[in-house]
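With one protein chain withheld, the remaining protein chains of the complex are depicted in position.
Chain naming follows the written order as A, B and C, and within any one chain the residues start at number 1.
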């Protein structure tokens, strides 16, 4: 697993994109950071563009917002990256220099109530990692510098070994699969033989299809719109037993038809559509569960009485907790699904803005756009 | 526990209120029903009026709706009753004739997926208890005849022994306390020392305050409106550490103030107010949980993105599952709180419509209105 | 799914094996039983021999023991059967005549505390299904007549559809796979990417390997003795990443070696060996979990302090709860593993004693011995 041949000559300076005014990224030179205790310096080899990167770039990283004006602070975004362990901080022997690693986003503070109960993505010290208020929380590319750069610091908790034989590009998708798996975990985790709907064929939705099928869900149904036709076809390759284009058939009717009127047990909501929660509720049988994994832009009109009278549970998730990323990597190592199917475009580091444009505007039907670094 | 002196002479006919047109109840004579296998005939001694009774009376019992026009079917509503075991069906030795019992609402079919996993209030055969489609589901006063009558049939699962020394009136509140306790159960159940808000001081909210405090929640905060002043005071007597009149102080601000900025761990939502879910979410710390125990009349605009980015879970409950009613009765037996505080008015059986009017219109500040039968 | 061509002409009499004195089975003629409410008459097409059948045959069915001398009561053993729906009891529309079904063992009473919380295999009315004490509990081949006969009555809860294209012989193994899956469920169910050891390569152990691997466990390690060599090889075909012959390498040392000193997360104990619990505990990392799925003949010396100081949890399971059998059937339908590999021998109905002898004495390296009926 360790390419011992590679001598880790680490330069003093590195190239890194930083956030200027809203929406403006600039490629500058920064010092290569030094890993502290329990931290690792990762040489970034590849990084994918995620929809939430756009949020960060246009509206500012959330934690910095609390601390004042978030822009023009030399902040480097990007969180779906992988690379090579370049240097170990004090007390780190879980990894060796030269190992290939993918990364989770969140390292909780380890000292708040939520971290103490294992909910580290709901850390109560979210964003508290600077100066006097340093509680040790880190969210790569959100509250601490991320991966649109040649090197990045990572807490040891956020590292996941990349299985041998997996390409750099595919490895950037481990955290996406991990997020989808976490969504299944919070709904109870026992999904073999249960009917599951994924609404919205974005990257998390598609990985949700893949992981759910790998774990034996049956049937797996994926819904999308006309514009999603290519993605729906990919969903089928990744394990969906049925795909529903909601312009051709109303989604809840399709689910009722496919499940012979029984409804499904679980909905993984990845669309953020205005009526998504109501539709999800009506896809479910009584006592069913919804995982909310998308961030709708606007408040939505929701029929709460329907949720109550049908004993429906909803689980909001931000990211990838419960070490699901490591467990998802294991499924990928076992070749349970081919995550690389959703990787559509590749750009070099100096074309990050183009990569982001492709992702945002779905140029050339882009799904997952990866930036590949050369060292 | 058994008053052996009482000889159970059971008449052939009984008085019973039945539902005519929407909103119209009529007192008629009906045959006293006979308990089948696993059933018990209960002589009704007292029955409380619940808000959902009004729903049933004005809009029809939900299961009958599926089976056609729900009105003028000789249906007897009412579900918060208690009484005396009068006759045992085949195979029943869990209870004896003469024992005092309160009742839960739901007996699941015992054969669907949800019943098989213990979620009997989410029975997939809800309302299936007639003719060829008899799957054995019963919901007293919703899908099968209820307690506004001299006698009622109950599945053995729905019976709870009334502790010695408890009045008939208080015993009608066991199921109310059980529903509140179930709400705490589904949110995880470990609430000692955790901050909990109850929104809405109706009977379930007030019992939620009492049960949560009995289980050690700290602080327990109850919110209500100006019209709820008397109820808020009762809430304090039942265990609320703080009560908040939302006309005097905005509810989320009050919760932040009381919890010194940390927010609470749990919200038991009993108001059904239009903005209740959004406010509940903003009362919580990250990773907090909401139990939805009220039925809002209209769809509500909900900020789903806030739920997602704060890892909030919501649990809709219909009624009182997981044998919570029996566990709540144990707390009442131990005198952990005085449920009878919320009982405000009493009427005889022939004044059921008046009792319902008092409850619906809050005549004379009515909270819990009980109908007491004389035999 | 329904072979409509087959006209279900049901005879009045059938052939059935019944238990005489301990260890003695006799083939007699019995009336074909009639299904009651919520019951189905199944025409038995195939039935496998299980180790617990031997217990029943030599020591008597457990429930009858409570009711007196268990032998010579016309009792028919056998619980791992499958067949064809021949007749429906009242209120059954979940299945149709002609459908192929496998069966779970346990139908809980549906009215005790455990059934009400979903633990129907721990039904508190176990064995209560006769006469005045009929609470409706059934355990096929244990407390009610089983499948070593041409027809058998089954509660609708215990039926599982056989996927199209699956042989009768393989279908008898659905309940075995379901028991193994239930063992994984009770340990938490999130086993993808986790290290799991199965101790004992009997049928449940081998199905445990198959299901665990299907769900993504990594590595899956199977241990056995020298006599188990053929079974260990089968284990490898069913998904074990490593097999350990404990005569060649001490089991806990092997697990430490394979897991690079970290130990495993879960042990599914299927050997019943005297030191099995102590060894399982020492295979685990701290906080690990053991499922006890075998019945040791003798009390075992157990180092309880080790369990305590390492936060180890143990879960005893009797059979197959939580609808795991249906979920396991879904994995088999998806061809995640080939259960038929463990089927080694077949006999006709009139050779049941020979089939049992092959299973008990491992004649000709027998693993799963199936009795196939001709109608």
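Definition applied: a contact is a pair of C-beta atoms (placed from the backbone, for glycine too) under 8 Å apart; a residue touches a chain by one contact, two chains touch by 3 or more.
No experiment lies behind these values; they were computed from the predicted model shown.
Of the candidate positions A:38, A:264 or A:356, contact with the unshown chain belongs to A:38.
Contact with the omitted chain, checked across B:328, B:341, B:355 or B:369, is made by B:328. Within the complete assembly, B:214 is the residue of B:19, B:152, B:214 or B:254 that touches the hidden chain.
Across C:46, C:119 or C:283, the single residue that touches the chain missing here is C:119. When the whole complex is considered, the residue among B:86, B:101 or B:181 that touches the unshown chain is B:181. Hidden from this view is one chain, which touches chain C at 62, 113-114, 119, 121-124, 126, 186, 262, 272, 276-278, 285-287, 292-297, 299-305, 307-318.
If you put the missing chain back, the residues of chain A touching it would be 37-38, 90-91, 93-94, 108, 110-111, 113, 115-120, 132-136, 155-157, 322-323.
Chain B residues in contact with the hidden partner, per the touch definition given at the top, are 181, 185, 188-190, 192-194, 214-216, 218, 322, 326-331, 333-334, 336.
One rule holds for everything that comes next: only the chains that are shown with their structure count from here on.
Centre-to-centre separation between chain B and chain C, using Cα means, comes to 41 Å. For chain B, the set of residues that touch two or more other chains comprises 113, 119.
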